[in-house]
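See structure below.
Part of the complex only, each chain left as placed.
Chain nomenclature is as follows: A, B and C, assigned in order of appearance, with residue numbering initiated at 1 for each chain independently.
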């Protein structure tokens, strides 16, 4: 017969904005919170008996209520608070996963803000009633180097037509996630890790995007001792040099066509040697 | 020091359209192909030495060339062909993952077609030089039942405000993936699995979306002996009954607000008992 | 000094789903309704005095209440009902624009439905207290011909590199809107106009997408005497023949790369001679 395998359920993308007012100076936190719970869920799947189910509507309510009761500091702390609450307060819930996207705003006055449109800060927290795992990260950080990138010496088979190049534009949209060994000063850690990614991308003389990826991951581990593992997904956003010779023009790295699809996709992991096991951190 | 962990690289989203002409009757296959390779990739990450790298541009070329040389039948077969080619022809490549999305077209004449806009058919194939794993699936299959859905008897804690209901609209956008035991008649298997999902959704008197999920997965396993595991992600696309009482109107399941966010998200797996191990199938 | 120019305000994208139950057979209408009102709005702009403003929240409520009170038949009729209500009931509102997108569902049982994913049906209605204007249409109707399309004889200047072709794939995503002379059987008119577009695209031996556009518009006017003007926006979704010669393969219209950007964009209008003036119909 059939068996129920891994499962979880929750409320995805609760968009909560928390305003804090210190006199005339207001502050905002703008989050997209997704909660997912697991536990004694055989009955609800097999017979529709909801006795073990904390409704997803309740999970949403809890996000809003906790935003009021506890305020929102670092997204990681808010996620941990929620994860612990669900597991510790509900006997049928044994594991919680809370994922948060955070959008940044620039101050334009005491109570006026403009979305900065930079990359989105992310975190995913797991809690199983005893231990917790925290992964922080960012996505949609779009970077481009106009030079210091080569690509040559690759395999040539019967389907290879690509020319070798000693100078190309290298562009990507970084999705990065990094696993913490324990509890950190999340905001400070984030700023350091972000800066490490940006700096490594800018400073690496690149012979391949894989090399750049490894340099970025290593730099995060070097600069952030609290981090034990970095995962990166780097699309190679191709900028093709346009052939202007039909128009009697040369093109010495000046005019590029920014292509959409297909794109290269380089994915990789850099770990601190002897890093503790990841458990469910990446699930 | 630092260690290179799991990694892969490839060309994502190569959009290939293959036309086959039998006299006046033309046929089209419209695919979005993503290839990803792994193998002896330490050097390229650590030093930028590309001697082991089959360029992503070459992978793209191979997709187009194979579309011509071998034609395109079932997406699974085309994916297997590509995966085996990369691993078997390149000594440095030890594993390949090929993912394909397929878009459907309705015939409007001998050589005229209209995109049917139905769900997207998907597959992911892995090959390691000896074995292959095939997962088929679909996404964006949007379903709605106007009745035969209840939700009650769930946990009530201090943050619970949701009313119990004995009649509600149940709507979802199905993402389903299913793992095959071996080689199948992929097209026939797909049609049976798809029909099983649709029928189970329509026929299940639902006490929770989890119950519906399990019923859908079980139906696929029942109707398709070649399939050993089904994974489903079902967003609960909330249709809220609008309170019309301020206008002196009742609303007996007639007028709904289709909400965007947040949404419930129910994820689960149904396995055939004694199913063989999944290996890298879901990676 | 400064002058307030054209303005309007309203509630955009109210997602209303209307269920009608005839015994065991249920029916659904799934709409996205946007209302916009104009009138005596100088004060609200100049001083924030809202005395003339029917709140956008009220407009949304009216959509839901009317869905209950009047049911929903053709989207055009529902739009007219709303437009007339706002203008006729509010002395400060002089003009209304109601735009509706309608999503189609296929029946899968007495009360079970699957989104058909076809193109979206659209309409825009204007009412000024005396007259009304109705524009119907569709968007995202994706069509492709595998042959019967040429492109040659075009201007060649110093920046022209394109080769002439006597056989190419022609693909587009139709956005079409058509203006009615008066009141029609909207559903019947829609089906005829849609069929005219599809048939003209399939049947036209095309020497340019402009020619196809004109043929499509003309066919609508020919088949639908109730329609006086057709506007079409046809992106030329380029399908480039892949050069397979480096691999020793020919490519006689068999393997294409479906490109994203840039794309051609052909926009044009076909009118019935002596068509009445459009008034605000296209605003």
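Rule of thumb we're sticking to: a contact is a pair of C-beta atoms (placed from the backbone, for glycine too) under 8 Å apart; a residue touches a chain by one contact, two chains touch by 3 or more.
These figures come from a predicted structure and were not determined experimentally.
The full homomeric assembly consists of 4 copies of the same chain, 3 of which are present in the displayed coordinates.
By definition in this document, only the chains that are shown with their structure count from here on.
Judged by shared residue numbers over all numbers used at their interface, chain B and chain C contact each other through mostly the same positions, with over half in common.
In terms of their C-alpha centroids, the spacing between chain A and chain C amounts to 38 Å. With each centre defined as the average position of its C-alpha atoms, the distance from chain B to chain C rounds to 30 Å.
Residue positions of chain C touching 2 or more other chains, listed in rising order: 246-247, 260.
Partner chain C is touched in their complex by these residues of chain A: 158-159, 161, 246-247, 260-261. Against chain C, in their complex, chain B makes its touches with residues 14-21, 26, 28, 30, 61, 64-65, 67-69, 105, 108-109, 111-119, 140-148, 169, 198, 201-203, 239, 242, 244, 246-247, 249, 251, 253-260.
Residues 1-15, 34, 36, 41, 44-58, 60-62, 65, 89-90, 92, 151-155, 157, 159-162, 206-211, 213-214, 217-218, 221, 229, 231, 235-236, 261-273 of chain A are the ones that touch chain B when the two sit in their complex.
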